[in-house]
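Note that one protein chain is taken out, while the other chains of the complex remain in position.
The chains carry the letters A and B, assigned in the order they are written, with residues numbered from 1 in each.
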Amino acid sequence: MSSAASRMLPPTGRMLPPAGRLGRLRRAGTDAGSLRLIERHARAYRHAWLVFASGVFEPLLYLLSLGLGLGVLIGKVPGPGGRLVPYREFVAPGLLAVSSMNGAMYDSTFNVFFRLKYAKLYDAILATPIRPAQLALGEIGWALIRGAIYAVAFTLVMLALGLVHSPWAVLAVPGAVLIGFAFAAVGMAGTTYMKSWQDFDYVILASMPLFLFSATFYPLSVYPRPLQVIIECTPLYQGVVLLRDLVLGAPGPGLLWRAAYLAALGLAGLLVTGRRLARLLLV
Amino acid sequence: MLVRARGLTKRFEDFTAVAGIDFDLYRGEAFGFLGPNGAGKSSTMRMIGCVSPPTSGELAILGLDPVRDGSAIRARLGVVPQEDTLDVELTVRENLLVYGRYFGLPRKVIRERTAALLDFVQLADRAADKVDPLSGGLKRRLTIARSLINEPEILILDEPTTGLDPQARHVVWDRLFRLKQRGVTLILTTHYMDEAEQLCDRLVVMDHGRFAAEGSPRDLIARYCSPEVLELRFDPELHEQAGDKLKDFPAERAELLADRILLYVTDGDEALAAVRETGLEPLTSLVRRGTLEDVFLHLTGRRLED
Partner (left out) sequence: MVRAFQCWLTVYRRIWRSSIWSSVLGPLFYLGALGFGLGTLVNKHGAASLGGVSYLAFVAPAILASGAMNTAMGEASYPVFGSVKWNRIYLAAQATPLRPGDIYRGHLMFMTMRIAMNTALVTVYIWAFGATRSPWVVLAWPAATLTGLAFAAPIAAWAVLLKTETTFAYLFRFVMMPLMLFSGTFFPLSQLPGWLRAIAYVTPLWHGVALCRGLSLGTANLPGALVHVAYLAVLAAAGIWAGGRSYRRRLYV
């Protein structure tokens, strides 16, 4: 709607009325600013489509290596509700959650930092009607679109390999996007505080233990109880369980809590990012 | 009136970049901010470009408030920043297409304007090339084309030719002059005399965040400079000694630079003869007309490139 509105307007603001209907329409037109950034990224990736496509392979390779290679050594493990499931069925939704996190973090940290400090992309964009909050929204929107494409691809592969036994698995795609949203927003908020590439060591340092310890590769029950409590508080663990319950067909009311937790995290990150970008770029 | 500023001030923590300046800017004119690095030119430009909120004072652009209506104002401005901010992940043509979309322009309009603008800056044959390998001059021209995609009412140029070779500078000046002929309002900063003289109808000399003088290039020279200037260069050993001797020389003013001595006089040849009579023999001498550089030296005691 808003982009259609902007299309109806005269191309330059030569006769901009100070207020009134046309004024509101114009403002609505610029609110589509975040879409323009997404459009820019889509265009930029046309020159690097293979990089884009290769993102599909990473979780797939993990699935083949762990699910099929290692799975034989492990046999069955307790899934949702203690029911025993083959290891590959156990690990597949976990890998989807992990790759959603990693993809979102990569887009919102490395790429955003590069655009912020080196490519000066945001400086160029802020000379146009687009506002800092729209920049933040656009970056995160792009990370989500990309994440959704990868999630669909991975879910289809799970289906093809016979790892899906429940129609609830359809919700794994929005679930994965939600995980991506939470981590993209938090990652981008963190990026606005970074000074140099060396600071990315902290990104790795934060995401690596999440990746390894969030009950992705083995059930929570291998930990002693105090450790279990700590891990239950981490967002990736909640995301892993969310997807695992959906794909293995055991959704419960906990699903809503987990989704709300991830959504709240994402919104908080978004808020901080919008403010920080304004402070960094509008000085 | 397009821009009106009263007591405009910009402070960064303990540093005052712009210390309360007043100016008015009218449609169709080319207005220049002249000054050394750190004089507050870029800060002023960023405030006009609505990407830097003023610390205090009044600023109205196109009759709007840059803090509240920044987005609406920016829709009507074109900006050529000091450092190129071209999108290196895109081609030359895509840079214009995507930038036009940032303004919410319809694709059809952007396509038409892109073709015209690439012709205007003579980049049509590079349209499908990536941006990165372009030379500095070509990048500048593309940046100028990009800033025109929304047919701006005001074009803001921050040191448009700094770092370009002489030939590339002339091409840029030519294009800017054509824009001026078409009635586009230009605001530019520079620390090149020739640039200011070529392009600006009116200019201010800025130093330490304040205006030291204001007027047309010709006015400023008439007001702050003698008709002729005698430049003398002595043996470095004798340079200071000569400076001391010439302190009481009957000139309007004498300026002792690191490498030369400038005497501001009515008749340069006469003055040179008078210098020789005092027993000083310069290695080289040059009689020339007063320029904006001399105005600047007079007003700030600094040379522009410093």
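One rule holds for everything that comes next: contacts are C-beta pairs under 8 Å (C-beta built on N, C-alpha and C of every residue); 3 or more make two chains touch, one makes a residue touch a chain.
Remember, predicted model here, so these are calculated numbers, not experimental data.
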item	value
Chains still shown that are in contact with the chain withheld from the display	A
Touching the absent chain when the full complex is considered, from A:Ala42, A:Leu61, A:Leu156 or A:Val283	A:Leu61
Chain A residues touching the omitted chain (full complex)	48, 50-51, 54-55, 57-58, 61-62, 64-66, 68-70, 72-75, 77, 87, 118, 198-199, 201-202, 204-205, 208-209, 212-213, 217-218, 222-223
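Keep in mind that, in the parts below, only the chains that are shown with their structure count from here on.
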item	value
Residue numbers on chain B that touch chain A, as the complex places them	12, 49, 51-53, 62-64, 70-72, 74-77, 79, 81, 83, 85-91, 94, 97-99, 101-106, 109, 150-153
Residue ranges of chain A in contact with chain B within the complex	3, 6-7, 9, 11-14, 16, 18, 23, 26-27, 29-30, 32-33, 36, 39-40, 43-44, 47-48, 119-121, 123-131, 281-283
